[in-house]
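Sharing a structure with you now.
One chain of protein is taken out of this complex; the other chains stay put.
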Amino acid sequence: MSLLSIQNLTVEFSTPDGVVRAVNNLSFDIQPGQTVGLVGESGSGKSVTSLAAMRLIPNPPGKITSGKILFEGEDLVQASEARMREIRGNDIAMIFQEPMTSLNPVFTVGNQICETLMLHKSMNKKEAWARAIELLDQVGIPDPQRSIAKYPHEMSGGQKQRVMIAMAIACEPKLLICDEPTTALDVTIQKQVLELMFDLQKKYNMGMLFITHDLGVIADIADDVVVMYRSNLVEQSTTKNIFTEAKHPYTKGLLACRPALDKNPERLLTVSDFMDDDGNEIKVNEERTKKVDKVYKVDKEKNPVLLEVNNLRVQFPIKGGIFGRTVDHFVAVNDVSFKLRKGMTLGLVGESGCGKTTLGRSLLRLIEPAAGQVIYDGIEITKLDKKQMRAMRSKIQIIFQDPYSSLNPRMTVGEILMEPMNLHNIGANKAERVEKAKWLMNKVGLLESQLSRYPHEFSGGQRQRISIARALAVNPEFIICDESVSALDVSVQAQVLNLLLDLQEEFGLTYIFISHDLSVVNFISDEVAVMNQGKFVEVDKANEVYLKPKEEYTKRLLSAIPKGIPKELLAEQA
Amino acid sequence: MEQVLAKQTIGDSEKVIKGKSLWIDAWYRLKRDKIAVASLIIVIFYILIAVLSACGLLAANWAEEVGPSYAAPSADYWLGTDIFGRSVLRKVIHGTQVAISVGFFSSIIAIPIGIALGAVAGYFGGWIDELVVWFYTVFSSIPGIMLLMSIAFILGKGITTVYIALGLTTWIGLARLIRGEVIKHRDREYIQAASSIGLGHGRKLFKHILPNVSHIVIINTSLQFQVAIKSEVILSYLGLGVSGQPSWGTMIDDAKLELARGVWWQLAGATVAMFVVVLAFNILGDALRDSLDPKLKGK
Partner (left out) sequence: MNSSWNYIIRRILYLIPVLLGVCFLIFILFNVVAGDPVYLLLGKHASVEQAAELREQLGLNKPLFMQYLDVVKSAFTFDFGRSWSTKQEISSMMIQGAIPSLTLTIPAFVISTILSVLFAILVAFYRGKGIDLFIRVTCICMMSISVLVYILVFQNYLAYEFGLFEISGYEYGFPDFVPYVILPIIIWVVLTLGPDIRFYRTMILDEIYQDYVRTARAKGLNEKKVMLKHVLRNAMIPIVTYTVVQLPFLLLGSLLLESFFSIPGLGGMTITALNSSDFPVLKAMTILSAIGIAVFTLIQDILYTVVDPRVKLQ
């Protein structure tokens, strides 16, 4: 008997605009001790599925309208609320995506772990406390005796997720549901947490439903994979089969659109290379799939240096004392120097808090550097006055991370695109500017007719295209992309990366590409700088850094990236 | 490549697709709420009465003696008469004009002060922020009713006093809200983007930030009206309110002496008139918050 058998599950949400079907006629099984990966992009219905298995869908507005969820043969859809409470936390446990918000901030982690034990294992406070310490030790929390009395905010993100895991395995559940448990974590932490989960799963022989958008992670951890697309299951197979002989065009697209660390096609493949809008398979252009070695743009090596940064330092004051005077400084960017030639892309990678975003903004003087020089095309930017700096701003542009907050929600796309043109006197009159705005829309793959629309009427990827168009509006030479594709689904991410490359080729743009995602940076960059604690650890040509890393930190970072190759395949290759 | 991308965007027609702004979106959301629409109609109805009365088209003859003193409500005198034999109905109508004007003029005083101080403090931060925060902390350290009372007392009786006293006490809450909201928007990426194209402070503040916080003003104005209408009653009781013309406050205040004699209709008339419009403003305020700030929906 399957541990969990989902049969023809349909979940619907009622919204003011009508009923939305979040999960449509979904069926799959999990065997005891088996890990099933559930893959899909945002809005595919994967999280709703996981909540449905726990019967935790907020009702209203959500409702399981048909189907069965059999847990060891018992239909959870029909189970009483009291029965569900016995099962939750005891037989089925769950780990969520956001460790920051998923723990109650006002209780100690010990209290929160004990709660589960006392509820399901009828332990008294003392027994539960002792067991909680064991559990914390098991999930690798240092000094569990002391850590148990800590509040969640006193721990790092990775530790919080470990606490969540300890809480989930406290009652040794038969099934563990993990909803994007490592998405919010840095890559090195992600690796540790995944290894921990894998070990625990083996140790307790738990069935596991692992939900993620990241196929690389799935390859490392899952036995079987279920792929969801627009509320439907499109493919289900063993992990090895999915990676070697995927059948559904969407799965193929999903596998192809993620940049690899070694060879990539000139332009990334996207889902739309495999499938049209109606879900029909289309023949893939063979030319597009050809993978090439990463080539350093040798022809551009002789280009003039466009940007030179010398000993740049950016710091933030730490206030203290009775009058809140500045008592110390937090150095976010520490003594950074580099050169960037015209037409090249410098990738800036590092984990969260390493100073890469601050560095990007200080180059534009959105944050004033404390010391050092930024020389752009022979002009020392750091010395310019307000007026000169304003003129300079048409040459250097920035594209931000969050497609939801980087566009003014009260302005139409047309207004957003024409504002910089007005300011920098681009175009002789309004008519010319409108023409240019239309041209920009075409350039970034949007329709001219959408100029009078507002940002909230676009999807995340489309908004990012608008941001790119806004940056291009002033005819810049140099663009800083600050995590510009990080918030996007992988298939959309590939499209935006391709667009950035096309634009670079067409207009000879120079990029600094900031990201925490090493494979993306590798794909788009000519040179890569690895940053840690405000300093450059290593700067070199991209393939040098990736294939022959010199520094320990870089090696650690690279080895933490999920390979995206199932274990069995790795074994076969070896 | 280009074609593939274009296909993924929404439309297929090449005619201009008119966008729906957040305001229109909010309006659609508001329209779905039947009770909110009813409240809006009530508010508009009251404003209409107030305007007609102010133009002398309605109840201009409120001072006229129409019947005996303290006639109970009847077919002749719908809401009865007061001590001087004046029609209570006309007084209620004239009171509507006073109530709406108090809300309106006190808003006219409070809104510019609140927006200016809140926006400047939130946007510039630093010592300007500290100064503004100190300034409104000083004002808010005095209980609202005491400050209102003191200002009204010093300016002397009269309707202008009511406008000014209310205007000068209600800007504080608005300034605080605007400041908080501006701080939230100041660090958003679209403002960073505006900086990166070289926009100056003025345009960033007026063109980008203020339109994004202006919904606060609308929600707040709805609350301002009901606070103003309720405060007018208290000021009337304190002898600092409207004089020389009837208002809901003076009518309720008159009831001090009338109730014991069994004369309840003047109190009832003013109370019901006030209840309906304050309730409407209350519901409208909530509905505006839900529709203009959808993040808060359901809370």
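Order of writing sets the chain letters: A and B. Residues in each chain are counted from 1.
Just so we're on the same page, a contact is a pair of C-beta atoms (placed from the backbone, for glycine too) under 8 Å apart; a residue touches a chain by one contact, two chains touch by 3 or more.
For clarity, every value in this text was computed on a predicted model and none was experimentally measured.
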**Prompt:** Touching the left-out chain: which of A:H153, A:K383 or A:K550?
**Reply:** A:H153
**Asked** So which of A:F13, A:F28, A:F71 or A:F96 would be touching the chain we can't see?
**Response** A:F96
**Request:** By the contact definition given up top, give the residues of chain B that touch the hidden chain.
**Result:** 134-135, 137-143, 145-147, 149-151, 153-155, 226, 230, 233-234, 237-239, 248-249, 252-253, 255-256, 259-260, 267, 271, 274-275, 278-279, 282-283, 286, 298-299
**Prompt:** At which residues does chain A meet the chain that is not included here?
**Reply:** 54, 56, 60, 84-90, 93-94, 96, 98, 101-107, 115-116, 119-120, 151, 153, 164, 167, 319-324
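Please note the rule applied: only the chains that are shown with their structure count from here on.
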**Prompt:** When the C-alpha atoms of chain A and chain B are each averaged to a single point, how far apart are the two points in Å?
**Reply:** 45
**Request:** Show which residues of chain A lie in contact with chain B when the two form their complex.
**Result:** 16, 267, 270, 272-273, 277, 361, 364, 366, 389-391, 393-394, 396-398, 400-402, 405-413, 419-420, 423-424, 442, 445-454, 456-458, 462, 467, 470, 474, 495, 498-499, 502
**Message:** Under the stated contact criterion, what part of chain B meets chain A in this complex?
**Reply:** 1-2, 4-11, 13-22, 25, 29, 32, 188-190, 192-199, 207-208, 211-212
